[in-house]
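Excluded from the complex is one protein chain; the other protein chains are retained at their positions.
Chain lettering (A and B) follows the sequence in which the chains are written, and residue indices restart at 1 in each chain.
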Amino acid sequence: MYIIVVGGGKVGYYLTLALLGEGHEVLVLEKDAKRCELIAEQLGSVCVRGDGCEARTLADVGTERADMFIAVTDEDEDNLVACQVAKHKFKVPRTIARINNPKNEALFKKLGIDVTVSSTNLILEHIEEEVPTHPLVHLLTLRGGALEIVEVRIPSNSSVVGKRMKEIVFPPESVICLMIGGRGAQVPTGDTILEAEAQVIAVTRPEAEGALRAALTE
Amino acid sequence: MNVVIMGCGRVGAQLAALLDEGGHKVAVLDTEPYSFRRLPSSFNGTALLGDGTDEDSLKKVGIEEADAFVAVTQGDNRNVMAAQIAKHVFNVPKVVCRIYDPLREELYHTLGLETISPTTIGAQMLRDKVIG
Partner (left out) sequence: MIYSKLLVPVRGRKVDDDIVKSACVLARRAKGVVYIVHVIQVSRTLPLDAEVTPETRSGEDMLANAEKIADVMDCQAETEILQAREVGPAIVDEAVERGVDMIIMGLDYKKRFGEFDMGDTVPYVLRNAPCRVLLWRGPMEGEEE
């Protein structure tokens, strides 16, 4: 595939490196001369100095034959315009924009950008998944948000450690589906004993989330 | 008329003053407080610090009640993005957008934005002065 990347910052550089590694023909458009030199030095003849929003520049680099167009500058408005020019003037079949402000995701979709990638959202998702101090993690929202599946890690200082499932008062419409502890994953019964540091997967209502967390962690 | 202007540069400020004198309700948005010095002391409208490509700032400046929105910051892309938000998210009936780059102006004009390129207009006027 012929892929054009707008913006030769850190994201653009490593993206280009990865795409080249996959055997694609890649071109980076970068405004800054120094940055261009650096990319050319490291990656070869894959960088042209220019503004990725300018139709003339895009024509020169053969945007018409591009299969994919990815805008990853630091400025959301520049990514939007570059993708719109590529899409509407050069009919690039697939346009992808990096979004720095997560609020712009819906807008970009509405304005015809095929795919948006928000690094802020990606990082937030990772934090939710990784950080152990965050005891309740959303795994899935079901049916328009009425029910959700969450994961709770039981801290070792929780009062429920060592208790049987049936001794604990859970909020209404909250069901523990799975406990992953020292003996692996098990579907709990009323007699299952809650273990410290076990992961519990539960179905609950969004409004009962706080109560469920409290029941398992305090 | 209820007009929101994004960008309080020379053009934005003068436009705000003209509309204000004409009895319209004007709100001006800029990210730089120093820009508001360009508004005349007699200006009756609102001047608000904020980013016109941010939906919340636009709401705060009253975009939902606006009859018209004008984007005249220094950045073509900022103007284009803000104008599209005004048009497609807030359904402002009249949206005008300044785009310096004539090629970009042409494209967004065909995409349905009302656009003005001072580059094209300025060059034509200067040519007429020189030739005429």
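Rule of thumb we're sticking to: a contact is a pair of C-beta atoms (placed from the backbone, for glycine too) under 8 Å apart; a residue touches a chain by one contact, two chains touch by 3 or more.
All of these numbers come straight from a predicted model, not from anything done at the bench.
The missing chain, though absent from the view, touches A when the full complex is examined.
Although one chain is not drawn, the whole complex shows that of A:K10, A:R65, A:K91 or A:K163 it is A:R65 that touches it.
Not every partner is drawn; the one left out touches chain A at residues 2, 25, 27, 40, 44-46, 48, 59-62, 64-65.
Everything below uses one rule, namely that only the chains that are shown with their structure count from here on.
Here the CA centre of chain A is 34 Å from the CA centre of chain B. Residues of chain B that touch chain A in their complex: 53-56, 75-78, 80-81, 84-85, 88-89, 101, 103-104, 107, 110-111.
Residues 53-56, 75-78, 80-81, 84-85, 88-89, 101, 103-104, 107, 110-111 of chain A touch chain B in their complex.
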